[in-house]
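Here the complex is missing one protein chain, while the rest keep their positions.
To keep things simple, chains are lettered A and B as they appear, and every chain counts its residues starting from 1.
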Amino acid sequence: MGMATDSAIKDAAPKSPWPKNAWYVACTPDEIAEKPLGRTICGERMVFFRSGDGAPAALEDFCPHRGAPLSLGFQREGRLVCGYHGLVVDCRGKAAEMPGQKVGGFPASRHFATIERYGFIWVWPGDPETADPSKLHHLEWAESPEWAYGGGYYHIACDYRLMIDNLMDLTHETYVHAASIGQKEIDEAPVRTRADDHEVVTSRYMDGVKAPPFWQMALRGAGLPEDSTVDRWQVCRFSLPSHVMIEVGVALAGQGGYEAPDEAKASSIVVDFITPETETSHHYFWGMARRFAVDDHALTHTIREGQGKIFSEDLDMLERQQANLLRWPERRLLKLNIDAGGVRSRMMIERTIAAEIAAEGESPLVEEPISGV
Amino acid sequence: MGMATDSAIKDAAPKSPWPKNAWYVACTPDEIAEKPLGRTICGERMVFFRSGDGAPAALEDFCPHRGAPLSLGFQREGRLVCGYHGLVVDCRGKAAEMPGQKVGGFPASRHFATIERYGFIWVWPGDPETADPSKLHHLEWAESPEWAYGGGYYHIACDYRLMIDNLMDLTHETYVHAASIGQKEIDEAPVRTRADDHEVVTSRYMDGVKAPPFWQMALRGAGLPEDSTVDRWQVCRFSLPSHVMIEVGVALAGQGGYEAPDEAKASSIVVDFITPETETSHHYFWGMARRFAVDDHALTHTIREGQGKIFSEDLDMLERQQANLLRWPERRLLKLNIDAGGVRSRMMIERTIAAEIAAEGESPLVEEPISGV
Partner (left out) sequence: MGMATDSAIKDAAPKSPWPKNAWYVACTPDEIAEKPLGRTICGERMVFFRSGDGAPAALEDFCPHRGAPLSLGFQREGRLVCGYHGLVVDCRGKAAEMPGQKVGGFPASRHFATIERYGFIWVWPGDPETADPSKLHHLEWAESPEWAYGGGYYHIACDYRLMIDNLMDLTHETYVHAASIGQKEIDEAPVRTRADDHEVVTSRYMDGVKAPPFWQMALRGAGLPEDSTVDRWQVCRFSLPSHVMIEVGVALAGQGGYEAPDEAKASSIVVDFITPETETSHHYFWGMARRFAVDDHALTHTIREGQGKIFSEDLDMLERQQANLLRWPERRLLKLNIDAGGVRSRMMIERTIAAEIAAEGESPLVEEPISGV
């Protein structure tokens, strides 16, 4: 009997290390402007393109005729034409036509729900019937003219949760980003973490410090003296499935810090959409939304360059951390107070995955976390 | 007892996805002019070189002394000298001499039967005792002065049968080769496939069409007006083990098409020798034999450049199709009328493999086709 149970567990589908029924950033509109885009999201190989009404569409990247990737084809009148033998599929994956063929009996390609909003194409890797646009977070900074935004993309060869850990513990700035945003006072300031049903928040306040180089640039951009003593803050907010928005800023010392009036501070939101690709890789859409000098496009460019350079400093560390964790899979890592943000974010992810499995009528399995936590 | 049977099946040698007892193109003579050539053919790592009488020879690429690749050695007086410690082997793999050693008791290296003909070195990967030169196809175009030939080589990371599929269904020209040989009428013209014991033939005739760019060039080369309305044809002939010869051409409209007199047409044979390397890669020897302007070497060069460019367009599609099929191994692909040429060619290959196994006294196993068909 024990055997049967073991066997049943072994036969169960492996649990994915990410929620499936959630909105993830898949790409930016420019990536599908000219031709289809092939990209793996949450382990699913997908092709993205524009449908007849201009809305984005996503299908499995596999032509039912001979298995060619549909992403090697082209968009025509809002449908996707396979680049090998010309099978045409519509935005729901239904075979629409093929030269010299009756396609009525062709199997449909699997499709995924998509939304275009806030300057991104979002995809729901799970069952499209359950895709709920109302579950997409509201992003004030992406819609309001009071904000300016600039950002970029990196492909990173590590578990997406290692990136969440990274962003929910900014202690690393002192070490990884010593020359730009790191400063000794980060280490020394206490960190507080709290969580509710919707988010995990880790915050740190550093009063009366000197601004590091990146923030000196921001002060200049905001028309403030760059060598002022400032109050600095970092408020990291994790929300499902894997977004981290970090409110960061500096205010002239004694003006209220985080609460200071706009004219006495330079503040922004570090935007991080972290989309799993495979169990050991992810797509990283990073950016910065700011509320000062919003019409200064040169500043937007300068900030993006600076942020891109800073974030690239994390790449090597994260990928080699991943390699180390794969090499020593049995090691238990430490969970310090500074790690609480990441730990509680992972717990929220785990609960969500368990709930998805329960909803599918399967009993949740205990997962061995990939990253060794 | 059931266990014993299962075990017996498991212990049986895995069935190769290619006939072993057949002639495959191994290389061109220039590839062994200066030094030995190491190349894997049908899963066997071989070294090719010239023996004492100038005839080609092929051995397993493994020195019995210390396992060094013999292909890193050199040819001397028609024998192969290992480049590590100087063991000399003859064209049958027999150890001939070694400085300071008596080699009488040395194990022989496995050898393979070879033939040089038609401008190629051919190899028989199976038992050399069964190698039968009379089984080599007669290639009229390679011997007659009425023909000119030019060709090249590509290494392609896909199952050789995906290339056979590709060549036995030229519908793909409209999509993959839109700028050179593709045209809408290919899709629209009906295709006919027939098979006998020796070959599979898929043919398509397009009357009264405009010649696409490649054929305009050929018309010019043949001294015919390039903007003429033409009758175009494609006759794809598969023969064992994996050759595809495609008769292609255009004739001035109404002059008889395929049957038109030589002075009213530009016709040629697309030559495709497809040699398996591993289960997911092959050597592709492509070329074109033509019966017009045979002394125009500049034209030979121009055609080879054009054909090389066209065939390179297939590489990415085929390699990514292979990757997709490996990712979704359980998918059944569609077999449409346009696929009949490939499907029937694969059936002929399967029957040949089964016959080889039967001849070896083993029971044929049902193979899971690599390509998912």
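By our rule, contacts are C-beta pairs under 8 Å (C-beta built on N, C-alpha and C of every residue); 3 or more make two chains touch, one makes a residue touch a chain.
Since this is a predicted model, take the numbers as computed values, not measurements.
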Omitted-chain contact residue, chosen from A:54, A:145, A:190 or A:361: A:190
Listed residues A:90, A:165 or A:356, member touching the removed chain: A:165
Among A:44, A:199, A:231 or A:339, the residue in touch with the chain that has been omitted: A:339
Identified contact with the non-displayed chain, of B:67, B:104 or B:145: B:67
Missing-chain contacts mapped onto subunit A: 165, 169, 171-172, 174-176, 187-188, 190, 316-317, 320-321, 323-325, 327-328, 331, 333-334, 336-339, 371-372
For subunit B, residues in touch with the removed chain: 45, 61-62, 64-69, 72-73, 81-86, 99-101, 106
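Keep this in mind: only the chains that are shown with their structure count from here on.
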Geometric centre distance via CA averages, subunit B-subunit A, whole Å: 47
